[in-house]
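Let me give you the structure first, and then I'll get to my questions.
Some chains have been omitted; the remaining ones sit where they do in the full complex.
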Amino acid sequence: MKELRTDFLGVKLSSPLVLPAGVLDISFSSYKLVSGYGAGLITTKSLTKEARKGHEGPVVTEVEGGMLNCMGLCNPGIFEGLEEIKRFREISNVPVNLSIFATDAEGFTELAKEANSSKADFLELNLSCPNVSDEFGVPLAASEKTVAEIISSVKSVCRLPVIAKLSPNVTSFTRVALAAADAGADALCMINTLGPGIDIDIEAGRPVLFNVSGGLSGPCIKPIALRLVYESRKAGITIPIIGMGGITSGEDAVQMLMAGADLVGVGTAVYYRGPEVFEKINDEILSFLERKDYHFISDIKRII
Amino acid sequence: MIKDKRITLPIAEIIEETAEVRTFKFDAGIEASPGQFIMLTDFNGGEKPFSISDTDGKSLSVTIKRVGQFTARLFEKRIGDIVSIRGAYGSSFFIPGKNSGPNIDAANFRPALCGGGFGLPPLYLLAKKLLKAGVPAGNIKVISAGRTENDLLFEKQFGGLGVDYTGAAESVALMSPGRFKGTAAGAFAEIAKGVTGLCNFVYASGPDLMMKSLMPHFSEELEYQFLFERYMKCAIGICGSCVVDPSGIRICKEGPALWKAQVEQLKDFGVYRRKASGSIDYFTDRMAVKAEGAGE
């Protein structure tokens, strides 16, 4: 009997596959759709204090090996967002990871307090939105100090396990990862979108995205995601890691586990293989376990 | 390899349908079926969904109503101005013998095509394809709803189908002086009365409340497809913006053409829509009145 069930921070998940923040997760119906296809954990769209309508379109553009998006953190705001979780709870027991976004420790802490009264199982801090950055394109939370500050502050008020979602777009990723762990993060989530990048329409002589640039996701960022997970482990990170970035097949998911992840996010792959991708990848992982005579997900974790 | 190639090209033709509605034609060879839509942008802010109102495989038309900032800017465009489209996206209407649906052959297929406002143009392409699939022109009933007579769309085009294909589709214009006065639903009821036993399928396309108002007039076994509008951002099924409750159907992928069985599950249909942010926006009485009364 091969086994996909896994334990994450004390919560039982039916599969190591996670719906990451921002993909099909505006409303409880989307959570239901995706969990129905076998995702073990649902992450909400990153919620901010107030509703945000996001950037003007075009907000997505397909590029070789992936996709650029500049959704612009559109979300209905924390209060309506928590309502969606409540609605989902009425129809499903699949655990929910509540993603929040703010621009400073105070803002995160305020949202984290709201999370205490929510039906969510985990709180994820989106410390890595490529759309909010200073004039030199530096993500707000590129610094170890800021990351540590936000996490400590949130931890001091929040009853839920806290997951720090990190940006790959920094010179020294593992230093930030270590700072996050030291500050008390219960788990890390990596990676957010890469870049950002630009696509140009040569007929119009214009950037395709109205926001000019957007975060790169999809298959082509997988090698970088695998490296950052692998290097985080090598650097001594022992807390759980949700690894994501381009995971599209069972083979990809197995690679991510082998690199050192405990759970595996599947986002942009929904574009390539539909929401059924969760069911498909679950099956593909099972076939791999079968063929290589492994029994549990834990048998392949960190084996490279 | 990029699955979803965008096409950026000059506007080939602009046809003024009414004061507030124009058809934009592009020399773009996109495979598309009736009910499907494209995303259109001019790279100046906004990319919006529009149903395909005509296509012959070599050129493609959308018919657009001026309602807000984006569409107003489009109305300032001239022939030769460059815009960019991607698609075609989404599910399409049933065509007997062409795609899956009820087991009715073209000859016995007697559909009513009910369109409100800019919901009508996609039904024009549908009517063409139905005729092409062998549905007798006399079997096809078109119900067009508009606020005033001036808002009634595509009357000539539907008439033209009669010229192009023998046995013209019947174009019934509603709610305008001198024609049927009332709602789309009222018109449908009227038609249904007049053609009892002759109508065995309904296509509707327009605001939720207009489509919903048709339903009380449907017999229980009547099969139908409704074309839905929801806020669209990605149009490729990942952002979640267009998802309807509680089934999780993505209007940009599994929709915009939904079958009866899908429609019956909806709890937001005619009750609320989601805004750009994802927050819930309940249809107000005013909107309901507007939609019911004006079919738009």
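Letters A and B mark the chains as written, and numbering starts fresh at 1 in each.
Going forward, a contact is a pair of C-beta atoms (placed from the backbone, for glycine too) under 8 Å apart; a residue touches a chain by one contact, two chains touch by 3 or more.
Since we're looking at a predicted model, the values are computed, not measured.
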{"item": "Per-kind copy numbers - full assembly in this file", "value": "A x2, B x2"}
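Please note the rule applied: only the chains that are shown with their structure count from here on.
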{"item": "CA centroid of subunit A to CA centroid of subunit B, Å", "value": "37"}
{"item": "For the subunit B and subunit A complex, residues of the former touching the latter", "value": "1-4, 6, 8-9, 39, 41, 43-48, 82, 84, 233-234, 236-241, 243-250, 253, 274-280"}
{"item": "Subunit A to subunit B touching residues, read off their complex", "value": "22-30, 32-34, 36, 45, 51-54, 56-64, 69, 71, 74-77, 80, 91, 201, 203-204, 206-208, 210, 267-268, 270-272, 274-275"}
